[in-house]
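The complex appears here minus one protein chain, its other protein chains still in place.
Up next is chain A:
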């Protein structure tokens, strides 16, 4: 998200007719430039990008730094290939264009696509590099295409003299491999010095289909972020649960009576749920939720459930893990739960609530059973709290 003004120096010399990058060096370069402009303008809406061509009769500025992506893309049309690349003049004109940028708060960056041989000698390039460094201009060099002897050295020397604090980069793209644009996408040229255009790059790469959660991070960043965060939370919780299950499996379980009590309560509540199915289906859902909550409450003393879990683990790993996860969840927000539990345990409250629900008849035997189980559970909870917890600590 760095605020930047960028000048892109395009090589449109004769050497760009070559086909070792498909369809031609020039086309591959143009694609890369288009992608780069998009990434820069996306990463910060106030970023500006300008383009100039280095070869031909003279260095020509196609557009001064602007944030209008359409203008930038349209000026890439109709470019002619010919002449020789003039690297030094190109960089100097780019520097001048950046000097006169409208927003002086933007950092200055020049991106050079060097596809043809470099005529200038190393010392001259080093002076240019020093001048750029002195004026706090970063330089990214994309070396592709013609691999003339000494070109690599010269570009490396230029890079070394310009680089201050890792803000400049040099990338070498060999022919025959991936296209220039794809090769660039993983480099710091695209992604900036930290994160940055990675969202755009991912969008471009996936072509709209392969997002992690089926949500385009560009279209709906908050949703994508929320999904990602909840995914990581769930993963972390499952890992912790798996670890605990492994620990419990090695422990001796004690506390049979409490186990049986829990078992009967589970059985009773399940029964009650099953029985109360016909007349009140939506009410049922509410009741089930209430019961589930109160069931979790009974397990809010985690040590008791530890022993139960150990037993269950031997029988059914998945069920145990699922139960553990829900228990842990309950244990986590036990404060809110305890309020709920107090409400649920109040013997007069539940009947009054149930009476107010439509379709629930307090005299219905299944409802009565349900109430009894809830109240019984609250009494047993009292008993458990009285007994000093002794099992499975």
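Couple of notes before you dig in:
Here is the rule we use: contacts are C-beta pairs under 8 Å (C-beta built on N, C-alpha and C of every residue); 3 or more make two chains touch, one makes a residue touch a chain; residues count from 1.
Assume contacts and distances are computed from a predicted model.
In the listed set "V-type proton ATPase subunit", "PITH domain-containing protein", "Aldehyde dehydrogenase" or "TECT1 protein", the entry agreeing with the UniProt name of the missing subunit chain is "PITH domain-containing protein". Contact with the omitted chain, checked across A:136, A:289 or A:352, is made by A:136.
Interface with the hidden chain, as seen from chain A, comprises residues 99, 104, 130, 133-136, 164-165.
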